[in-house]
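What you see is the complex with one protein chain gone and the rest in place.
Moving on to chain A:
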Amino acid sequence: MEEVWGDISLASLNDHPAVTPTANPPSFPSVILQDFLAIPINKEMPPTARSDCGTFLAEETTLFGSLPPTPATLFTLNARSIASVAVKAPTPSFPSSCRKQGQENEENSDDPRHKRKIKNRESAARSRARKQAYTNELELEVARLLEENAKLRRQQDKLLASPRQIPKRNTLCRTLTAPF
């Protein structure tokens, strides 16, 4: 992996001799991808990253494109928010290359309002689901109870219709047993 980085940086440096590294050249061969991502968003990108070397940018974007899923799987449930930040991090760095995320940039500037809207929408959806679920349950209960009621009525009618079948226990069957 690091050899790839080394190859790319050396190649780009060779192609653009005019773009010389600044006084503090980031030693690319030793910069691993995780460290690269750890660079704060606001910090100035290394000069070679902003160069017109299209292949270099393309390499980086593809690497970036492949990386976001990995941190998400490594993180646990509790760190879901961290994972989402890690995915967002590359976006400001490459606004031109990531077209889809470019549209979100405008809404991201309205962040608290946008977030609130989304939260509100979700809350409203939950509220509607709650109401609908309860209504459905009530309808089922009503149907259940009506059926039970009908069944019990039928049973009762059957029992009332045939009183003769009820055995009488208190009458004597035999009145004379002894021969005397």
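Simple rule for what comes next: a contact is a pair of C-beta atoms (placed from the backbone, for glycine too) under 8 Å apart; a residue touches a chain by one contact, two chains touch by 3 or more; residues count from 1.
By definition in this document, contacts and distances are computed from a predicted model.
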Omitted chain, identified by the protein name its UniProt record gives, among "1-aminocyclopropane-1-carboxylate synthase", "IBH1-like N-terminal domain-containing protein", "Flowering locus T" or "Acyl-coenzyme A oxidase": "Flowering locus T"
Residue ranges of chain A at the interface with the undisplayed chain: 77-78, 80, 119, 122-123, 126-127, 129-134, 136-138, 140-141
